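What you see is part of a larger complex, with each chain still in position.
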Amino acid sequence: MKSHTKKLVLNIKDRMEFVNITPQIEDAVQESGVEEGLCLVNAMHITASVFINDDEPGLHHDYKRWLEELAPFDPSPERYHHNRTGEDNADAHHKRQIMGREVVVAITEGRLDFGPWEQIFYGEFDGRRQKRVLIKIIGE
Amino acid sequence: MKSHTKKLVLNIKDRMEFVNITPQIEDAVQESGVEEGLCLVNAMHITASVFINDDEPGLHHDYKRWLEELAPFDPSPERYHHNRTGEDNADAHHKRQIMGREVVVAITEGRLDFGPWEQIFYGEFDGRRQKRVLIKIIGE
């Protein structure tokens, strides 16, 4: 069994933003030499997501508006008890649960085994500081 | 290490529907010859889900009503910017994020290692065309 571990570092300027990290994941699969296996990609921070969906700006606009409706940003200590700790990012912890922490993608014949529109995104909900994404590949 | 890859093809008549695909996943585990390992099952399309829950029609009715509340179907370009691309399925991209893209199930002693009520479903949110599900099994 082969394994390969890689960490990506991201610096997102906005509070909420989605970044297509598919090319970096494909690079990691190449580096691993794995032909048949599984590739885990997860946010290492708890106010961020890794998810698979469409690389379409209108959809990303829609996701942001929708997540803001489901879990509005509110730094006050009234709405979110988490913000009584001095944090202002309780909303980001909620948005991340909707979009998910991780994806697991099949590797087949040395490549990510994707459907026609699948792309891997890093979803940031509390940006403006350095964050990391973990890639772990196992297989043969 | 052994690996096994299989793709299921589904044709769902309705826009939103849930299909129990547990028997097909069990068949794939048998075919793989894997006794101890992991089984990834994911939708290959971005307006569909694979999830694990109960095979109970009342619950599926409830899920459909709830997902329609959280992300209503609306083909107009006003509510969802994604629908300005000529698509009408922005709601389906949202519903899929709630229900998830994939499940990873343990294989123990050659079988899916399930709790008493766990069943694997394909969740379609933009049906009436052919879709695929990927099964990837690794182990020994």
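By letter and in written order, the chains are A and B; residue numbering begins at 1 in each of them.
We adopt the following convention: a residue touches a chain if its C-beta (ideal position, glycine included) is under 8 Å from a C-beta of that chain, and two chains touch if they have at least 3 such contacts.
All figures in this text were calculated on a predicted structure; none of them were measured in a lab.
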Number of identical chains in the entire complex, 2 depicted: 3
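As a working rule, only the chains that are shown with their structure count from here on.
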How many angstrom lie between the CA centroids of chain A and chain B, rounded to a whole number? 20
Chain A to chain B touching residues, read off their complex: 1, 36-38, 51-54, 56-59, 61-63, 66, 70, 98-100, 103-106, 108, 113-118, 138-140
Show me the residue ranges of chain B that touch chain A in the complex, using the header's touch definition. 1, 3, 5, 38, 40, 42-46, 70-71, 80-85, 90, 93-94, 96-98, 100-102, 104, 132, 134, 136, 138
